[in-house]
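In what follows, a single structure is set out as structure tokens and then discussed.
A protein chain is absent from this complex, but the other protein chains hold their places.
Naming follows writing order (A, B and C), and every chain is counted from residue 1.
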Amino acid sequence: MTSVATDLSAKLELYRVQVALREFERRAHDLFLENLVKGTSHLGLGQEAVAAGFAAAMRPTDWTFATYRGHNHTLARGVPMTPVLAELMGRSNGLMAGKGGSMHLTSVEHGMMGSYAIIGAHLVIACGAAWSAQYRGTDQVAVCFFGDGTTNIGAFHEALNFAAIWKLPVVFVCENNLYMEYTRTSEITAVEHPAADRARAYGLEPIIVDGNDVDAVFDVATTAINRARAGEGPSMIEAKTYRHGGHSRADPGKYRPDEEVKAWLARDPIPMYHARLLAEGASEEQLVAIHHAVMAEVDQATEEAKAGTPPGPELLMKDVWADGGSQWRN
Amino acid sequence: MTSVATDLSAKLELYRVQVALREFERRAHDLFLENLVKGTSHLGLGQEAVAAGFAAAMRPTDWTFATYRGHNHTLARGVPMTPVLAELMGRSNGLMAGKGGSMHLTSVEHGMMGSYAIIGAHLVIACGAAWSAQYRGTDQVAVCFFGDGTTNIGAFHEALNFAAIWKLPVVFVCENNLYMEYTRTSEITAVEHPAADRARAYGLEPIIVDGNDVDAVFDVATTAINRARAGEGPSMIEAKTYRHGGHSRADPGKYRPDEEVKAWLARDPIPMYHARLLAEGASEEQLVAIHHAVMAEVDQATEEAKAGTPPGPELLMKDVWADGGSQWRN
Amino acid sequence: MAQLTFREAIAYGLAQEMRRDSSVVMIGEDIGAAGGVFKGTVGLFEEFGPVRVRDTPISEQAILGAAMGAAMTGLRPVAEIMFSDFFAVCWDIVANEIAKSRYMTNGQVSFPLVIRSGNGGGLRFGAQHSQSIENWAMMIPGLKVVVPSNATDVVGLMAAAIRDPDPVIFLEAKALYPTKSEVPDGEVVDTLGSAKVLRSGPDATLVALGAMVPRANAAAAELAEQGIDCTVVDVRSLVPLDTQTILREVSATGRMFTVEENPRLCGWGAELSSIVTEEAFYDLDGPIVRITTPHIPLPAADALEDMAIPSVERIVETVVKSLNS
Partner (left out) sequence: MAQLTFREAIAYGLAQEMRRDSSVVMIGEDIGAAGGVFKGTVGLFEEFGPVRVRDTPISEQAILGAAMGAAMTGLRPVAEIMFSDFFAVCWDIVANEIAKSRYMTNGQVSFPLVIRSGNGGGLRFGAQHSQSIENWAMMIPGLKVVVPSNATDVVGLMAAAIRDPDPVIFLEAKALYPTKSEVPDGEVVDTLGSAKVLRSGPDATLVALGAMVPRANAAAAELAEQGIDCTVVDVRSLVPLDTQTILREVSATGRMFTVEENPRLCGWGAELSSIVTEEAFYDLDGPIVRITTPHIPLPAADALEDMAIPSVERIVETVVKSLNS
């Protein structure tokens, strides 16, 4: 597949973003083990190409709606590492001052309109943002990421029909990593391609993309986003990918056959892209330099996040309401 | 289409049932106007062939799950008219002693497992009954009726996927009467055939039937029920039909184009079947006699229902719990 | 000054705000050309067109998800959930998403939206179309809950709800739709979180909400004839809650009776009772008594439904019996 992003510097940036997501999450994982990251956390290790490819195809004014597995999408939209890491650590310098946690990363100024932790909800919420863009004529597009397991919940169905009939500027992206938590999605889904095989039920074309190939992702993303911006309505894209680790913090992922894991590790998006960039004229030094710069960023973010204080009581009762408070009585 | 129900006496029975449903509901409508039927009520006038055709294809041990538009389905399963009419009138001799009302007709002894008034719910509940039949190896089949508007709610999607993956003995029947309340379903649905065009999203074959032709209904019903009983899993059938009146008591149905109403009245299932039976060898006298017998039944039910007393206070606090009471404290 | 029915007042209040602010948009089932199943939106489709008054499929999660997503990106949507019982099919969007997202994001997003819904019994619609769900909403942090008792209040509270920067659940008692009252000319804007004292008397304080307000009033009139003079408070808004007025009016009489349509357990009256017992204990001269629908699903038959929901007669009897014991 030839990519729209023919420019090598653009491709180097796609590489950099993927490496940044990867190294950030590796660090987050290490910080779990040190018990500095609290609660739960869902890593997207192995799925970086989807986030990187889509973010690159979006305008700064476009909107991302992600799930609890949202670190990648948050960083890919340009949110700095420090507040994200600090949020995972429950610090006051966190992206939401520790009030949301890993599953709810949000940065409105970066178009990151939230990470949603209850399956299905954000598909309908993304429709609302798209409706608002359509009504106000702002040309904005909402991109909504979700997993394969999510295709079996009711809200998925309502969102797709709703978006289709109103021709909303929203792109639905299923990151099909084969599993809903510990259960193989194919065992509890009536069709082979949980998202794509349902597209026609909403009058949409099925689109499947190699989610480990960032160029391919960038291409389908660009097409779908353009289509949405042109007023031609929603798209549903199924990106085939794989998470390298378990579902969440507590899960070693042992339910997956060794050969399957091995086969997918061999298709790790980052080494694959690394090889492609070398073939397309990048130098090993360039790529190493990118890696070093990323590591420096991760290290700095780690220090800065660690330096954050625990949120104090003044934050507890803040911001239930738009007046900044939480009073329910006079 | 040649019918499995080749036997004339079986066909006369199909005729009788349709006429009974029709005349019962006409009477119910008259009793509204006298303010003897309270609350709301959703008539199935014009849709009798679906209920009659399916009920004829079911065994007495099979289960019906219907909606608030459930008078037809209740009577078609053999529930006597008097308790149904008395229920509509809120009398103590009602099918549920007045506690459920028109929207919740239930008669477990007739396999009428309930009428459900919140859109979507009974599709998943029917799955549960089918699961129980499968688990207990009883050969029972659940038949679940719903409207075209219902195909856009989340529970529809969950039920279909669930039934498909577990190969449950359940038959989903969409009575497509073109409207969800006052809105044309085609205006708010992404596909032309709201049920059939979604079948493949669950690995099912799309099946469309003329819902005003009781023989055709009986045929698809028989096939689907046999398939379910044989352990081959669910079916989804879309029966095209039309309601002659408004959505509910309060609705004159003025939002429907005159020509559309006229065209569908010309396809009224009862006169059509009347003509067919004459062509197939029934005599006019036979059919008139059926009509007379039905009218006598309706008249008698009206008298008996009217004679019912209002439910007394002893019923109010009864049967929240299986012990017959409603105590939540000691 | 116009005499409007409660249902006319809904459309009147909505129209006032839609004329003022083009970011106010409406979505719901059959709210457009049909004017709503309860006729609460009659005329709006004609005046504001199908883009601002938009019919939806039967997809309550999508309706409220759309309202939420639109509210966080610049619109002020008013969504209709036809019967409040149907909140159960979209409760996730209400309770988990709309209510919590502002707090979770440390204030990055706001949800200036209103969800209107027909609430309560009296129409013989049975257990799934008659619930009073004000306590469902009250118990979720992050939701405001408004329950008007008359057409006059509808207009001003609707305006206040729409202008409020936070999500408001606006519950319209179905039993009140045909009732009439005066609506003043010109722009009407009321205040959320202000209870109204409808009548003052020294013997007991009846605290009521929504469709129970006219019943509490009627009961107070009957009680007055028997020589028992009651204060009647119309709560109007559960969140924010006007505890000042309630505490003051209960302390003044020393006796409190709630009149609640919701089933018994964990109703708003229990909350008010617990607030008063905690904060005005020493002003109480006797037990706080809650007059509620029993803890049962609502029956459909008229005879049964009338026994279930608090009646004027039951209020009178309960007050008399309790004050005399």
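Criterion: a residue touches a chain if its C-beta (ideal position, glycine included) is under 8 Å from a C-beta of that chain, and two chains touch if they have at least 3 such contacts.
Please read these numbers as outputs of a predicted model, since none were measured by experiment.
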Contacting the left-out chain: of B:L45, B:A126, B:A221 or B:L287, that is B:A126
Across C:Q16, C:Q108 or C:Q128, the one contacting the chain not displayed is C:Q128
It is residues of chain C that touch the chain not shown, namely 85-89, 91-92, 94-96, 99-100, 103-104, 126-128, 135-136, 138-142, 239, 262-271, 273-274, 277-279, 281, 284, 286-290, 294-297, 299-300
Chain B residues that touch the omitted chain in the full complex:
63, 95-97, 99-100, 104, 106-108, 113-114, 116, 118, 120-121, 123-133, 135-136, 140, 142, 154-155, 158-159, 161-162, 165, 315, 318-324, 326-330
Where chain A meets the chain that is not shown, the residues are 38-40, 90-91, 94, 97-104, 117-120, 149-150, 152-155, 180-183, 187-189, 250, 255, 310-313, 315-317, 320, 326, 328
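We take it that only the chains that are shown with their structure count from here on.
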So how far apart, in whole Å, are chain A and chain C when each is placed at the average of its C-alpha atoms?
40
Note the residues in chain A that touch 2 or more other chains, in rising order.
120, 154-155, 158, 161, 165
Which residue numbers or ranges of chain C touch two or more of the other chains?
56-57, 59, 61
